[in-house]
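Left out: one protein chain. Kept in place: all the others.
Presenting subunit A:
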Amino acid sequence: MLLRLPSSLHYPITVTSLLKRPGDEVQRDEALFWYVYQTTVTEGDGLGNKVDVKRKFPTRFESTVDGTILNWKISKGDVIDEPVEIVEIDEPCAHEVQYGGLCAECGKDMTEATYNTDITDSMRAPIQMTHDNTALTVSEKEATRVEEDAKRRLLAGRKLSLVVDLDQTIIHATVDPTVGEWMEDKDNPNHEALGDVRAFQLIDDGPGMRGCWYYVKLRPGLESFLQNISEMFELHIYTMGTRAYAQHIASIIDPDRKLFGDRILSRDESGSLTAKNLHRLFPVDTKMVVIIDDRGDVWRWSPNLIKVSPYDFFVGIGDINSSFLPKKQELGPLPEDKPTSAPAEHHVNGSTEMGDVSEVSTLEQLVTMGGGDNPRLLQEQSDAQDETIMHQVEDRPLLQKQKELDAEDDSIETSDSSSMDESPDTARQRHHLLVDNDQELIQLAERLEQVHSQFFDEYDKKRARGLGGRVAALRGEKALSKEKDVDLKLVPDVKDIMPQIKRRILGGVVIVFSGVLPLGTDTQNADISLWAKSFGVTIAHKITMKTTHLVAGRNRTAKVREATRYPRIKIVTTQWLLECLTQWKRLDEGPYLLPVHPDDRGQPISPSSKEMAESSWLSSSDEATGNESWTDTEETTELNEDILKSSGLTEVSPIGYDEDQQAAIHEELKEFLGSDDESESDSEASWAVDRDEVPPTSSPGKKRKRDDDATDEEEASGSDTQTEAGDVPGSRLSQRIKRSYERSTGLKEVATASGTGSAAGTGTGTGTPSNSGTDRDTPEVSFVETEEEAAASRNPDAAYPEDPVEDDDELEREMMAAFEDGGFDSAAEEDIGAENG
């Protein structure tokens, strides 16, 4: 190695003699050459005075390494002004592989440090690259060599590397002992789904939980998936679980160790409990690596990542090995699996959590959490982990959920028997909590195949080109065997190929989010945004002519209103985006279109009076569906009422307007403040909407009236709005007044929907906004139809008439019940009629 002078010498120095000749052996700390340097010292001048004098001092320079001198870069008499290379020494061992502080090749202690040590030898091999051992480190050179070997081998076998996450990607694990009981109990409704759940016990799992049982559900189709994939990829496991956990899982999913071998990296070796780093496994380059994981943030949205939708079999358990990670941003439920009140989750999760490296807050968060060099912090984190596991064992979240479900079933049964007699055994069927219908792996296999073939197409193309040139040059000498001619320079980069594939999918799509991300989130760096961006989506803040899609988490936001003015913009639910991202397809927006409230239909370029009449006709029906979405935030309803009261107080303040004008002004104000309204956090926004919908000044009389003749509501509302439509000539102001009237009818609807919604919400919650919304392609549906549908969809699941848990306002509930019963009966009759003929 080339020896350099340290910067700590007194420059300039003058070399006075070289002590060694090329070919000589040197020991560490042996003198290499003499030099003199000049410095100022304080001396006595013999008279008691102190004088500063410049003096020259001769000194030896000592070698910092052992070895044989190859050649000198300096010579006698040289004056050296700055650190330069002085001599090349051939070391017998470059200490490129070190094990536990020892050089693994020569056995020297690498941690020794003397006065002469510039950098300790242990710094020469800083890279950990084995899966299951942290004591072994290698130098960059060695790492490159090992990796190139591996790459040659993979290319020859036409394989890529695939880093596989365990939890929620290919398996789902829980420690809830309920699972064990259900597996034993043949009568349990979940028994069937639990058929292939495997269990194992981790004994050494820390104090307080001796022998905790883990229940592992493999993602459907896992075995064949791994089998197929392993022909195209060399598989690695990278998990946040402990080593013992990872080993157990590996022996479940790969009993012969043919797929994964020893290539298992757990959190014991990862070095960080919060982030995964591809360089831990592939320190030099990651051209041939693909990752599958259910979380993008832990990988910092690496371009090698294929994000899969999390496998959530044990409902509500989540990832048992990532409890200290930043919370996932839940962005809407999966299609028909669990249509629970997803928007409500937003504000629960809250805050800006994930993002990429560039985002300071996230980075800080990751830094504070990822105390790789802070053993105390690591300990704390794993303690916290233990605690969550213990809680899960004690709290049995699954059991609680099933109980809820059962309770709900019971109440439905009672309501069923009272209304109509369906076949008893279907009614008797207990709903089961766990559903085994995941399809992700099939799609995932396709995507991996796509990446694989694309990669090797590219590689073959490049190689053919390279070969062609050479063949032309060497003429006829093309005996190079295909296998051996693996040129690493021609290897394409997965980091280029995957984004290329992905960008094609949603390229050119410009998205504006509305009601999707909580307040304060950086829309550019939120989880979903980063994910979408990797597919070529452009995220915009404001709606412009360039916008192609408005992704709305809720209905009736200011942006939805604004977007309706641009005919080009498709207003879709979050579902559309998520499906596109998981399926790697640009899906047809049709089924995902958000039913826009007619009131929100902004003035397009040419508003026709007919259209308006129509919309006024339909208003109440759409309000019914719309309201469901606003009131999803069950938890906040009480709070909302408080807010309503307080806001009502201010609104009632005596100004000289009458009700209508006031409402109109209110509306105008709302439109004016629309953009602010938009960025509010979900809960706040929903209050705001509610507040807007319910000007307390204008309702009471109307409400009572509506309640009285709720049974034939269609006519009532029809006449209601029609009369208004009659005296609306089409001017903006009057239109707003009209709208405000409709809002007042909306008040009652709000109460209704919140009642039914809450009843449904405690249970399966079938009637969610996006779902019922997506049923309809267009918002212009006749009222009867809507009512019928709504009633039909609520009918089997929701227990609205009497819900014991509900402790809402008693009176309100009774009124609701009366109303619902009426509507329900008629709907049911129609239903039966439809069925019969």
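One rule holds in what follows: a residue touches a chain if its C-beta (ideal position, glycine included) is under 8 Å from a C-beta of that chain, and two chains touch if they have at least 3 such contacts; residues count from 1.
Definition applied: contacts and distances are computed from a predicted model.
Undergrad: What does the UniProt entry say the missing chain is called, choosing from "Replication factor C subunit 5", "DNA-directed RNA polymerase subunit", "Cytochrome b-c1 complex subunit Rieske, mitochondrial" or "S1 motif domain-containing protein"?
TA: From the choices "Replication factor C subunit 5", "DNA-directed RNA polymerase subunit", "Cytochrome b-c1 complex subunit Rieske, mitochondrial" or "S1 motif domain-containing protein", the unshown chain carries the UniProt name "DNA-directed RNA polymerase subunit".
Undergrad: Write down which of A:D109, A:E231 or A:E446 is the residue touching the left-out chain.
TA: A:D109
Undergrad: If the hidden chain were put back, which of A:H10, A:R55, A:K73 or A:R257 would touch it?
TA: Answer from the full complex: A:R257 touches the omitted chain.
Undergrad: Looking beyond the chains shown, say which of A:V36, A:L136, A:M183 or A:V435 touches the absent one.
TA: Among A:V36, A:L136, A:M183 or A:V435, only A:L136 touches the chain that is not shown.
Undergrad: Touching the absent chain: which residues on subunit A qualify?
TA: Answer for subunit A: residues 97, 99-109, 111, 129-130, 132-133, 135-136, 138, 142, 146, 149-150, 153, 157, 256-258, 261-262 touch the chain left out.
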